[in-house]
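Of the protein chains in this complex, all but one are displayed in their positions.
Right after this comes subunit A.
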């Protein structure tokens, strides 16, 4: 047992850190620190910088543009990226559909899609959830019917994150209505500009609109857009969801937020002195830091295990990551609310135009608190995670 990073790993951390320092556009970083939404341009600009460096799809196999890093290097990269902070690669392309295509797709599909995913020439979105199929995803109803050399797709997806920017969607569609629920599903990709695709924004409680409803009305999709085998889509979906076990803890994100809390708590006054001098507040902050330290260690255990024994058999501790990671993210947003106190209330009517400087740093704190309620719901709600632990780990 050894907690220390090797010299090479420490040098790698320095390299990554200084690359971020020199290359992340300062305004992009500031907006992330303040919890603001980024424009499509801001995100794509950064991802292309990352891709030019060769780090856009770092965890892919080398022949498709990956880096060949060790699992510890991936961990360091992610931690530095999250805690700088810089925008994380677009998960829907880089972490989700990309690995499905290079694992199950044919040569033509790999050639066609992978480089465009890496450079974000196509913005991808995920067509999984439906109004009637949330946690019970396999009950989905959107159907794809084969008609000559085309699929005809009808149905509705929901919670489609950033679909308003998307060029492409990967979609779970029912292709065999007679089969048992998991068996008749296929994994089909197509253009969001296809005729019959309608995107309608859903306004969320933070005032933002990062999720959408997407409607398919007789959308015609070329037959070759099926990935892998027909009716095997559920397997690919499970592969996709199981692929990213460690990033989900978002330890770096929470670290960055805790540093911000400490910084703000040194400036904001309560009872005539900085709130950090209040013992009760300090203890709450310490409690959160300790939880995060434990989570970081749990994550490192999983990372070290993967590095040594491969990704084949997941470490049981990996199921802790989503539950604790989301709880801690939510706690950090609660602590931020506590720091700013009554200044949580004003609504950011001016946006980020600099006209209300006094408020700039508080404006996004309440929305960020509201928005972060999602993290224990998405990606398999924490209740589903507990079902998984009960079944897969405890054998209940």
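FYI, a residue touches a chain if its C-beta (ideal position, glycine included) is under 8 Å from a C-beta of that chain, and two chains touch if they have at least 3 such contacts; residues count from 1.
The working rule: contacts and distances are computed from a predicted model.
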**Prompt:** What is the protein name, per UniProt, of the chain that does not appear here: "Glucose/mannose transport system permease protein", "Protocatechuate 3,4-dioxygenase subunit beta", "histidine kinase" or "Pimeloyl-CoA dehydrogenase small subunit"?
**Reply:** "Pimeloyl-CoA dehydrogenase small subunit"
**Prompt:** Of the residues A:153, A:295, A:335 or A:375, which one touches the chain left out of the display?
**Reply:** A:295
**Message:** Looking at the full complex, which residue from A:29, A:48, A:181 or A:282 touches the chain that isn't shown here?
**Reply:** A:282
**Request:** Based on the whole complex, identify which of A:1, A:178 or A:345 touches the chain you can't see.
**Result:** A:1
**Asked** Of the residues in subunit A, which ones touch the absent chain?
**Response** 1-6, 9, 72, 255, 258-259, 262, 279, 282-283, 285-287, 289-295, 297-298, 300-301, 303-305, 307-308, 316-317, 320, 323-324, 383, 385-387, 389-391, 393-396
